[in-house]
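All protein chains of the complex are present and in place, except for one that has been dropped.
The block that comes next holds chain A.
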Amino acid sequence: MADQNKTDTAGKLYNEILSPSELFAARSRSHKIPVRGQKDFFPNDSDEQRQRLEQSLNEHWSLVSEERVERLGNLVKGIWIPSDQIVELQSPAGKFWQTMGFSANAKQCLLPEEALYLMECGNLQVFYRDLPLSIQDGYERFLSSKTISLQQYQVFGHLKRLGYVVNRFNPSSEPSPYMRQLNLPQSRDSAGRQLKRKRSTSPTLSSSHTKARESHTERMEEDECSHEGEKKSTQASPETPGVSTATTRSADEGKGRNWWMTDVLPEPGHRSDHSLSSGSSRWDFRSIVFPDLGSREQLSSCLASPDPSLLPEALAVGACDFALWRQRINLRKVNMSSKDWKREEDKLRRGWDVNKDEEVRRCRNWTEYMELMSRREAKRKGRPAHLWNREVTPLHDPREPISTGELLEKISVIKPTNLLEGASRLKGGDEWRICFNVYQADTVADFKKSNPGKPYARMCVCSFDGPVPDLRAIKLLTFQSGDIPVVFAVVDYGDISFYTFKDFQLPLDVFP
């Protein structure tokens, strides 16, 4: 309905020429866009806020509905060609040509978003079927799934208004990572030509097309990657003898250990043999009698008189009444600190006794006992059993000398990773695409469309309603973009925020 209305009146409008007084009024109108405070969006159900919102809305409406008055001489004429989804210029392009548009078949063309932006700026009038398109028409016709989305246009327009030079991103124009790795000087000319040719051959940058191209390039990249892999393998091949020796060495080691093990294994047997043959110490305390008041076995209440030959100057002494002394032994309690007490009690409760240990019982003298202890100590010291014998083991064995830096790396829970790590092996997804190359505003003066140089950033457009890009997407996009940062333009209806994910190194406190 409205469209028809418009087309009906279009001729009139197009030919409308304003009177001087109207022109004057139009010029003196305020062109300011009303400023919105952020809190205006937060509803607090008050009349005051409602009124303010209404006022602000009205202002906007009046601004939008306001007639745009432009000089006819300033307006460039263009024709919308829906089949190619481009706007072909009929009259020579204005100053904008430096940064926008392209030539195809000896004709100057504009991409739909560029045309729409220029329409909004009042620099371009686009005709379709010989009728001028209103800005609203432009929005409706130019923005489609075949060209770019409204959100992408919003970002485009926003950046343009800020003065940036914004181009569509062409994935195929990017040097592949392989080329980057080889440090091939990128032939700008060819890239530029390529750009031109592509535009000319298929000016309709249908998303399906681009996708196909992207996938193609991805395949290429993959091929390159595989090629890389091959290269690597061939590189590694001279080392393979070394590798094999290493493996054989390790095998040898394994064998060595096996030998060692078999060497060790019979040892306990030996030991047990020994212990079987002579299980007691070299002193036979059954014949060497000590007057031990504590022993329960020594029941004889009398101690036989010792062999005089053992005594100085052949003293001859009588038997000794043993039982008498046993009664007199000191049984008084010891004053111990509570800690000592606790430990003692603990020991007692557990019935701890060094001699309950079979291995200790088998030891016949200190040398064997010390060997056993040092063996156990080594076992214990190296790896406390309760820590090392389970599935989860400590991150580091404290006996291993290691620099502080290395240690910190070893015990770090989150491993440092590079954004590009493993990105080349990832398969591309559809949901995230780089849309625009953005060049800085101050380069506009000497900007060349044929040789735009390195973009300042690359834009990826998404919505606040959509998901946050995951690591995979970020990796992919970063990989695709190379050394140029990828900025996520997040559109929240009218507002656009920019986010980037940057690779950074966690600061290291300690230097090894």
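We take it that a contact is a pair of C-beta atoms (placed from the backbone, for glycine too) under 8 Å apart; a residue touches a chain by one contact, two chains touch by 3 or more; residues count from 1.
Rule of thumb we're sticking to: contacts and distances are computed from a predicted model.
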The hidden chain: which UniProt name fits, "LAME_0G15610g1_1", "Polyribonucleotide 5'-hydroxyl-kinase Clp1", "DNA replication complex GINS protein PSF3" or "Cytochrome b-c1 complex subunit Rieske, mitochondrial"? "Polyribonucleotide 5'-hydroxyl-kinase Clp1"
Touch as defined at the start, partner being the missing chain; which of A:60, A:361, A:425 or A:454 qualifies? A:361
Sole touch to the unshown chain from A:64, A:288 or A:445: residue A:288
Missing-chain contact, candidates A:162, A:370, A:395 or A:471, resolves to A:370
Spell out, residue by residue, where the missing chain touches chain A. 280-283, 285, 287-295, 303, 306-307, 310-313, 315, 317-318, 320, 325, 328-331, 334-337, 339-340, 344, 347, 352-355, 360-361, 363-367, 369-370, 373, 398, 404, 407
